[in-house]
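The other protein chains are all here in position, but one chain of the complex has been omitted.
The block that comes next holds chain A.
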Amino acid sequence: MTRHKSRAMFGAGALAVAGVLVLSGCGGSGFDDSEGSTTEGLTSSEDGLTILIAASGDAEATAVEDTVAAWSEESGVEATVEVASDLNQQLAQGFAAGSPPDLFYLSSDAIAGYADNGSLTAYGDELSNKDDFYPALVENFTYDDEFYCAPKDFSTLGLVINTDLWEAAGLTDADVPTTWDELSDVSETLTTDGQVGLAFGAEYQRVGAFMAQAGGALVDGDTVVADSPENVEALEYVKENLDAGTFAYAADIGAGWGGEAFGQGLAAMVIEGNWIGGAMTADYPDVNYQVAELPAGPSGEGTLQYTNCWGMAADSPNQQASLELVEYLTAADQQLAFSEAFGPMPSVQSAADAWTEANPEDAAFLAGADYAQFLPTQAGTADVVADFNAQLESLATGDPAAILQSVQSNLEASVG
């Protein structure tokens, strides 16, 4: 008898639980009637803030947590920082459930998708420090003529040189390459058995720097220019050197990325961004290196910039407080503190001098900000770049013009 009773009670309990789940499950659309993505009037309430970040490591997580806690104390608005294990997935879940984090890291290639479905608030024009950001970064986060979100920091690509190998090959400071020909020459000098002159990832995110130096790009405004002769010239140049064995893709010499190839001495030079500093300190503290600007191509200097911004959710009930937090986080002093903690360059021009003074050895990265290009941000272009990367892996045996032709037609399908 007791057994029956307990079973019945269990059944009733399960029913109740399931019932509650059904009710809460169907109530997920409660936020649908909140405001859309217009900048007029941010929401304001007493609600606390949730900030979702994707930290590169403990240093970044701690720095952001401490800063947000300090702001919270100052402003009296409760704020919690969550470190995402898979940012894209957690963001998507938040938006679908109608309860996204209030503020979050947002990469430039994800803006279009989230802006199109109305998940984001374009708050850029409301920022009091709007004019302090580098114009190229503002442009990077401008979609459909709206400045969506504040760049939180940025990085550019530079030429990272192993000074020990450099000197061992009999090269001096005067030999630091400034043109493509010089780059080919020093790469050849530095190539030995088991070591290549220059290594980089098999992706547009690195090879694209050569395209920029040749005067090319994938997208110019709203026009697709992927199959331009400039781009063909750049890929021909890379292919030539890959064939000669003086350049190599990091994966082809058994490294996960350029920094690993560089740290293990598999490559004497790599094209990487300023994130390489943290990796070198942590994993390869004994390797001596210096950073130079990337050599100029036929059309002059060129590099690529990478940046994330502080995305703000359209469904956030307290956007006003979020805005204030963003202003706090992107202030020059704060960004300098972040830079010291985990490496990236401040996104505001007023911090440039102080940063260069603090990081003289990385000055070449900041110099790149003047001429850096960025990856296309239109919806669907990330897939095209991924497809381009897949083709770049076999550039050594491929036909540059044919590869670029396919990129052109794929891009035309998503842009314009």
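Here is the rule we go by: a residue touches a chain if its C-beta (ideal position, glycine included) is under 8 Å from a C-beta of that chain, and two chains touch if they have at least 3 such contacts; residues count from 1.
We adopt the following convention: contacts and distances are computed from a predicted model.
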item: UniProt protein name of the chain not shown, from "Transketolase", "Nuclease SbcCD subunit C", "Sugar ABC transporter permease" or "Diaminopimelate decarboxylase"; value: "Sugar ABC transporter permease"
item: Omitted-chain contact residue, chosen from A:71, A:95, A:262 or A:338; value: A:95
item: Selected residue (touches chain absent from view) among A:209, A:336, A:384 or A:404; value: A:384
item: Contact partner of the left-out chain, one of A:48, A:113, A:215 or A:265; value: A:113
item: Chain A, residues in touch with the chain not shown (by the definition above); value: 7, 10-11, 14-15, 18-19, 21-22, 25, 28-29, 31-32, 88-89, 92, 95-96, 98, 113-114, 116-119, 251-254, 379-380, 382-384, 387, 389-391, 393-394, 410, 413
